[in-house]
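Report on the structure given below.
All protein chains but one are shown at their positions in the complex.
Going by the order they are written in, the chains are A and B; count residues from 1 in each one.
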Amino acid sequence: MASYVPSRRAAIVGAVAAASGGLAGCGRRRSPGAIGFWAMSYEGDYSPILTTAFTAATGVPVDHQSLPSTAAHEKLLTALAGDALPDVVALPNEWVGEFAMAGALAPVTDPALTADLFPGAAALTRYRGRPYAVPWSLSPQLQYYRRDLLAAVGFDAPPDRWGEWRAAAIALKRRRPDDYVVLMYLNWWDTLFTLALQAGAPMLRDRATRGAFSEARFAHAMAFYVSLFELGLAPRALSTEIQDPLAAFGQGMFALYPNSPVLLLDLHRRAHLIPRERWAVTRMPGPTGPGPVSSVSTSLAVTARARRPAQAWMLVRYLTTVPAELRLQRLIGKLPARPSAWDTPQMRNPLLRPFVAQADVPAPSPDVVEWERIRLEVQLVAERVVRGLATLEEGLAEMDRRADRILARRRALVDAGRIA
Amino acid sequence: MTRQQRAGLAFTLPVLTVIALVFVLPTALALTLSVTDYSVYALADWANLSFVGLGNFRELADNPLFWRALGNTLAFAALGVPMAIVASLAAALLLSDATVRWKPLWRVILFAPYVTSVVATAVVWRFLFNERYGLLNRALGAVGLPGVDWLGDPHLSIPSILLFVTWKVFGYNMIVFTAALSAVSGELMEAARLDGAGPWRRFRHVTLPAIGPTLLLAAVMSVAGFLQLFTEPYVMTLGGPAQSTTTILYFMFDEGFKWWNLGQASAVALVLFAMILAVTLVQVRIGRRREWL
Partner (left out) sequence: MRLPRPRTVVMNLAAAAAAIVTAAPLAWMVLVSFMPRGESGTSPPPLWPSRWSLENYHELLARRMYDGAWFDYRILPALGNSLWVAAAATFFALILTVPAGYAFAKLRFRGRERLLQMLLAALVVPGQVAMLPLFLLFRELGLVNTYAGAVLPSLAGIFAVLFVRQATLAVPDEMIDAARLDGASEGRIFAVIVLPLLTPVVVTLALFLFLASWNDFLWPLIVLTDQHHYTLPVAVASISREHAADGELMMAASVVTTLPILLIFLALQRYYLTGLLGGSVKG
């Protein structure tokens, strides 16, 4: 038997205990009286900056947590189930109905918060007729394009009808066969659903209990989407595979870049990659002209079991004032949700004109709890079709099957009359 | 009660209580959950919960993603176990060879990946596999071969992840096999060498029979490990591309915690349980024969 070396082991245990105590203490612990605020992606990353003035003015410290967007849904659900939600949460609009139904959110009682809103956004944040969140920012999808590359094939701007738009893209591809023309990540549903919305596809039927993806309008949009890959105009790539899309855009790897207003900021910060004259923004093309597009719009909600509801509402009120929303726009590019903010000099910037035009067109979105999951599943099937693992007809049928399966519980409850 | 009786119960009761609370009770609950349609609707209102019998299992059987996850998991095991066992055996043979010096150094280095955190090393390997900036494609380019889309090609994603998993785990069985190899009868080897048998024949007729049972046991135990792959797809590929790396456990996690279909997810957990039960029964039978237990 090996001999026992008590001193060595004791030393290690002691060191571990001391180190863990020290390290656990040296981070920023939650200060007492602080309200918790969870946000996703850009809002999450920049929330400390947004709330500094709030803390300075009211003396209420804010404890931030940024959720990665791909893990946000499970983090929120497990926190809800474990009664560990923070006081204030920033949610995509489409999730408000789901979390309101699950009892996570407190209803908005102050009418001043829900005045001055775009009707489309306000409708999405209602559940059973009551508002449960205050719209905070809009982020519609538009296309950024390389003016010089398009000019070289004879276009001032990308055409706004699908047929001509694709023809322009083909001309671009012919000129630069080694590069692509448009960047659409295969694991993001935004572009496909923009095309579907432009085509006016309803996507769900029978009181939103069954999928309608085999229907003509969506099929038309899907065929157009797939053709862009088949013609070599778009790379078959996931978002995790492209290290630096902006640098690629600057190098001409693609000339058309559908994205949200957030890209404006990156373009401004990294102007050395793409000088200002080389790019511009315009609305996404539709079958007969531009129309509604997919939009990641965020709302703020106070949770039902917030520990400090009064301070939580103060934060929500502060963040949704016009100056705060304009500040958000300057910081991360997302557009204000309050129409009165659009009248200001900052928003009359010519760069933002296409965004203003787009924001006036509301994007209808089925108000079902499962919509997020259906979108993800539809994009997964679309990826299979694009990669040649299924034909277009098989893909559309599969989308309907998956939507029907996901909506099964809702269908049962609707049939039983328990939900509208 | 005798003194030993009292002491025996006192010594074992604490850990048995914890096991009952943290293990036995939830497993029984899992059986209960799997026959209900617990979902986010039930989270909102208990009245929305209902008993569905085998409905969850029927829905699983109808769900192509479940079958794909099952297929992926079996592919991971079918490809991964041979890879890992062969790598461990090769390393053990290398380390058991009489002519190799500095064995302790090699042993420590070859074992090191096993003690590292899966998340940290998965992040490193995700970077290694990067199509443009990864070391692997750079190495291929240095010998004139074209780069490979390791994690972006649905047909290559499973082998790529297995490359990482093999690197991570081969050290453990390497040590196990080293011990087994050291028990191979030296006299038998000498006799074989005197008989003029070459290294390959010596391996086949002396070494392999001696370590055969250990190899088999290690392989069977590895299967259970490969059936439970989760962290690697979670960190490296998010279950993609085109859901080619979605495993049973990943499917269960998504279904259970992302969409809160705990009824369905519990059904998946029971399927996983059945698979591992089958594997473990095989292992027990082999183990009993070798008096391992």
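FYI, a contact is a pair of C-beta atoms (placed from the backbone, for glycine too) under 8 Å apart; a residue touches a chain by one contact, two chains touch by 3 or more.
Please read all numbers here as calculations on a predicted model, not as lab measurements.
Student: Considering the complete complex, identify which of B:L65, B:I85, B:L128 or B:V206 is in touch with the unshown chain.
Tutor: The single option touching the absent chain is B:L128.
Student: Among B:L54, B:A78 or B:I109, single out the residue that touches the unshown chain.
Tutor: B:I109
Student: Out of B:T207, B:T245 or B:S266, point to the residue that touches the absent chain in the complete complex.
Tutor: Within the whole complex, the residue contacting the unshown chain is B:S266.
Student: By the contact criterion defined above, which parts of subunit B meet the unshown chain? Give residue numbers in ascending order.
Tutor: Its contact residues with the unshown chain are 2-9, 11-12, 14-16, 18-19, 21-27, 29-30, 32-33, 91, 94-95, 97, 99-113, 115-121, 123-128, 130, 132-135, 138, 141, 167, 172, 175-176, 178-179, 182-183, 224, 228, 230-231, 234-235, 249, 252-253, 256-257, 262, 265-266, 269-270, 272-273, 276-277, 280-281, 293.
Student: For subunit A, which positions touch the chain that isn't shown here?
Tutor: Here the touching residues of subunit A are 1-2, 4, 9, 12-13, 16-17, 19-30, 41, 45, 48-49, 51-52, 65-66, 68-71, 75, 78-79, 81-84, 240, 243-244.
Everything that follows uses one rule, which is that only the chains that are shown with their structure count from here on.
Student: Once you find the CA centre of subunit A and the CA centre of subunit B, what distance in Å lies between them?
Tutor: Each chain's C-alpha centroid was found; their separation is 36 Å.
Student: Which residues of subunit B touch subunit A once you look at their complex with the stated criterion?
Tutor: 37, 39-41, 43-44, 47-48, 59, 62-64, 126, 130-133, 149, 151-152, 154, 237-238, 240-243, 253, 257-260
Student: For the complex, give me every residue of subunit A touching subunit B.
Tutor: 70, 73-74, 77-78, 80-81, 98, 101-103, 186-187, 237-238, 240-241, 243, 369, 373, 380, 383-384, 387, 389, 398, 405, 408-410, 413, 418
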